[in-house]
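Here it is, the structure, as C-alpha cells.
Missing here is one protein chain; the remaining ones are kept as they sit in the complex.
So, chain A:
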Amino acid sequence: MTAELTRTAAIDVERVRKDFPILERTVGEGRPLVYLDSAASSQKPRQVIEAMSDYYAHHHSNVHRGVHALAEEATALYEGARDKVAAFINAPDRNEVIFTKNSSEALNLVASVLGWAGEPYGLGPGDRVVITQMEHHSNIVPWQLTTQRTGSELAWLGLTDDGRLDLSNLDEVVNEHTKVVSVVHVSNILGTVNPLEVIVRRAHDVGAVVVVDASQSAPHLPLDVQTLGADFVAFTGHKMLGPTGIGVLWGRAELLNELPPFLGGGEMVGVVNMEGSTYAPIPHKYEAGTMPIAEAVGLGAAVDYLTALGMDNVARHEHEIVSYALERLGAVDGLRIIGPTEPEQHGAAISFILSVEGLGEIHPHDVGQVLDEQGIAVRVGQHCARPVCVRYGIPATTRASFSVYTTRAEIDALVDGLEHVKRFFGA
C-alpha cells in the first residue's frame, strides 16, 4: 500500500490501523482481511481491549456498593466513563447519560416509559407516535408494542425514490395529536443523513417529544445533543469502537425525572418497603441491577480514542472514503446503488444490488459469499430494515460500510471483488 492510499486529509489511517489488532489477521486462504461491515459492528482498538482487561485484572468490584478500595476504584471508573460520554455528546448534565445494554434497549426504555407515563407525556387513544420508513427494526417494534398496548396510533414518514425522507407531508403526519416523533439520524441501510432540524422544529411546534436513534451517527459525526435539540438520543457502544453489551440513552433531565422507571431492581431505588418504594435520582433510577461495568469502561476508552482523533477529522475521513466509494461503485457495470448516490449528507454505509449479463440480479447472499472467499467482509440481507427493502421492491442488499480504519485501497479491493463475483456467476 502506498502512503497516498492510506492517508486521507484528516486521518493517518496507517497509524490508526496499527491500533486494531484484528486488522492484521487473514481469512480463508491467507487473504488479508478487508473489513467493510463496521455498520453492523466496528472493530476495537487495543486501547479499548486493554482498558477492559486492565479493569478486570486490577480494579473489578461491584459499583456503588462498598466502602473498600476496589469498590471505590470500580465506581470511579464506571462513573468516569459516564463523564466521558457526557462530554462526547456535549450533554448539559452528566446525570442525563443512562447506560443501557445497547440502542435497542435504550429505545425500548423510552417507548415503554412514555407508554406508562401519566399526563402530559403518556400515550393513549387519540395520541399519535410518528416514526419513518427507514428506521431500523429497533426503532419500529418498540413503538408498535407501545402504541398497541396504549391504544394510540403509529404513523410514519415515507421515503423518496432517491433514498431520502419524504418531508412533503411532514405537517400532516406530525399533526397536533402527535406526542412522540422517533427518527433515525443516519440510516444503517441507505446511509442517508436525515435533516433532523426541520423534523425537531415541527415536532416541538406540536408539543411532541423527539427521540433520535443515533446508532449510526455517534460513531461517525460530531454529536452535540444541545444543537440537535432532541429530547432523547440513543446509541450503542459496539458500533463506535467500543464493546458489545453497552449502550447509551441520553435524555433531558426534566423528562427523566418525571417519567416512570423502566426496570426495577437493586440500585434504582431510594427506600424499599414491602408496600412500595421510592426511586433513586437519575441516572441510577434507570440503571437497575449490576450494570455492564467493564463494558462501560471500554466505551469510555472508545470515546477517548475517537476524541483524540477528533470527530471532525473522523467525519472528514469518512466523507472522503464515502465519496471515493460512491464514485468507484457507481462506475461498476451492473451495479445499482440503493439510497442517495451523492456524497452530501451521506453516512458511512452504501447499499447496492449487483447484476450480471445473462443472469440478472445476483442475490446479495451470493455476492457476499464470493466476496468472503476473497477476504472481503460485507453485510448482506435486509439489515433489520425490511420496510426499506419493501419500499424499493428489492429482496435484500449488499452493504459496504466504513470506519476510521477504512482505506481507499479497501474500496479498490471491493470493486475488484465485485468484478470477480460477476465473472463467477455470469453465464
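As a working rule, a residue touches a chain if its C-beta (ideal position, glycine included) is under 8 Å from a C-beta of that chain, and two chains touch if they have at least 3 such contacts; residues count from 1.
Everything below uses one rule, namely that contacts and distances are computed from a predicted model.
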Complex member absent from the view - protein name from UniProt, among "(2Fe-2S)-binding protein", "Electron transfer flavoprotein alpha subunit apoprotein", "Carbon-monoxide dehydrogenase medium subunit" or "SUF system NifU family Fe-S cluster assembly protein": "SUF system NifU family Fe-S cluster assembly protein"
Contact partner of the left-out chain, one of A:Arg15, A:Arg149 or A:His365: A:His365
Touch with the omitted chain, as defined above, among A:Ala51, A:Ile282, A:Val380 or A:Ile411: A:Val380
Contact with the hidden chain (one of A:Pro21, A:Gly66, A:Gly118 or A:Pro395): A:Pro395
Where the missing chain touches chain A, by residue: 28, 358-359, 363-366, 369-370, 373, 380-382, 386, 389, 395-396, 424-425, 427
